[in-house]
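This part shows chain A:
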Amino acid sequence: MRLLEVSDLEAGYGDVQVLRSVSLHVEEGEIVAIFGSNGSGKSTFLKVLIGTLKPWGGTVKFMERHVEDLPPEERVKLGIALAAEGRKLFLGMTVEENLLLGAWVKKEKAKENLERVYSYFPELYEKRRELAGDLSGGQQQMLSIGRALMSEPKLLMIDELSLGLAPAVVDRLANILTRIREEEGISMLIVEQEVSLALDISDRAYVFDLGEVVDEGRSEDLLRRDSIRKTYLSVL
Partner candidate 1 sequence: MGKYERLIFFLLLAMGLLPPLLTDYWERVLTLSLMLSSLSLAQNILLGYTGYPAFGCVAFFGIGGYTTALLMKDLGLPFWVSLPIGGVVSALFALLIAPPLMRLKSHYFAITTLALQLALGELVANLEFTGGAQGINLPIYVGPGGYLIFFYLFLLLTIFAFLLNVYVERSTFGYALKAIREDETAAETMGVNTVLFKSVSFSMMALITGLSGGVYAYWITYIDPTSMFDPLLSVKIFVALLLGGVGTVAGPLLGAFTLEFLSEVLWGRFPKVHGVVLGLLIVLIVLIIPRGIWRR
Partner candidate 2 sequence: MGILPQLILESLLLGTFYAFMSLGFSLMWGVLNIINLAYGTYIILGAYTAYTLYTGLGVDPLLSIPFSFLLGLSFGVLLQRVLIDRVMRLEPFMVLILTFGLDVFLSNLLNLIFRADIRSIDVPYAERSFVIGPVIVTEVKVLVFFLSLLLTGAVYVLLQKTWTGRSIRAVALDREGAQIVGISPGKVFAVTSGLGTGIAFSSGNLYGVLQGFTPFDGGMLTVKAFLVSIVGGLGRVESALAGGLFLGFLEVFTAFYLGEGWKFFASLLVMFLFLLIRPRGLLGGKYYGEV
Partner candidate 3 sequence: AAVSFTGKYAKEGELLRRGYELWKETVNRRGGIKIGDKRYKVEIIYYDDQSDPKTTAKLVEKLITQDGVRFILGPYGSAQVFAAAGIVEKHKALMVQGGGASSKIYKQGYKYIFGVFNTAPDYGKNLIDLAVSLKPKPKTVAIIYEKDIFSEDAARGALERAKEKGLKVVLFESYPKGAQDLSSLMIKIRAKNPDIVIGAGHFRDSVLVVKQLKQFKINPKFVGLTVGPPVPAFVKALGKDAEYIFGPVQWSKAFNYKDPLFGDTKGYVEAYRKKYGEDPEYHSAGGTAAALALQIALERAGTLDVEKVRKELLKMKVETFYGVIGFDETGKIVTKPMAVVQIQNGRPVTVYPFKEAEPVYPKPPWE
């Protein structure tokens, strides 16, 4: 079943258009990666999906249902979660409180999921009584992802997956995500700059440029595609 189906999405800020006719879909149980040039509208796209930015046009269907007019909190209830760029953490609350709040729409399973997230990120367990605002940059990133996991979403969206994370943590995270997908069938939509990583863990990927989808396909195929190799893999 198509979990998420976006067609012809247009969006922007003020009168500056950022997204132009973006269409994209995510199947159930699939991990989809988005990469592409900076400023091409990836974060904007996720903002529209979670609902903190209103689209100008186009449709967003989640589980066959139109959600483009729902406020964010309703979408979260339906099973979408976002670990946002800029993190949007509750800096003045403790790490544990931040995580618990992630379970707002799944309160009955809060305790259980807390354990789970702590097992993924022991760093957070150590810091659970400290304020989120006092965490290091990378720790905040972990917290943001951990919080998104707390609601047991059907679709997990992560902006800048590896941002500021140490290599060891990135590896661990990659493992965790593939495992969660296998065990729980959660779908994911991931924005990641590190293209080899993105293609490593995803089934399919989209390439954004200047607000448009310029390329898409199965990750293995893209990895082999020359244009991609040239622009994104061989530069360093």
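On how the list was made: all candidates are chains of the complex that A comes from, given by their letters.
By our rule, a residue touches a chain if its C-beta (ideal position, glycine included) is under 8 Å from a C-beta of that chain, and two chains touch if they have at least 3 such contacts; residues count from 1.
Given the structure is predicted, the values throughout are model-derived calculations rather than measurements.
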Fill in the blank from the handout: Neighbour chain for chain A in the complex, from 1, 2 or 3, resolves to option 2
Handout entry: Interfacial residue positions of chain A with respect to candidate 2 in the complex
Key = 50-52, 71-73, 76-77, 81-82, 84, 87-93, 97, 100-105, 107, 131, 133, 147, 150-151
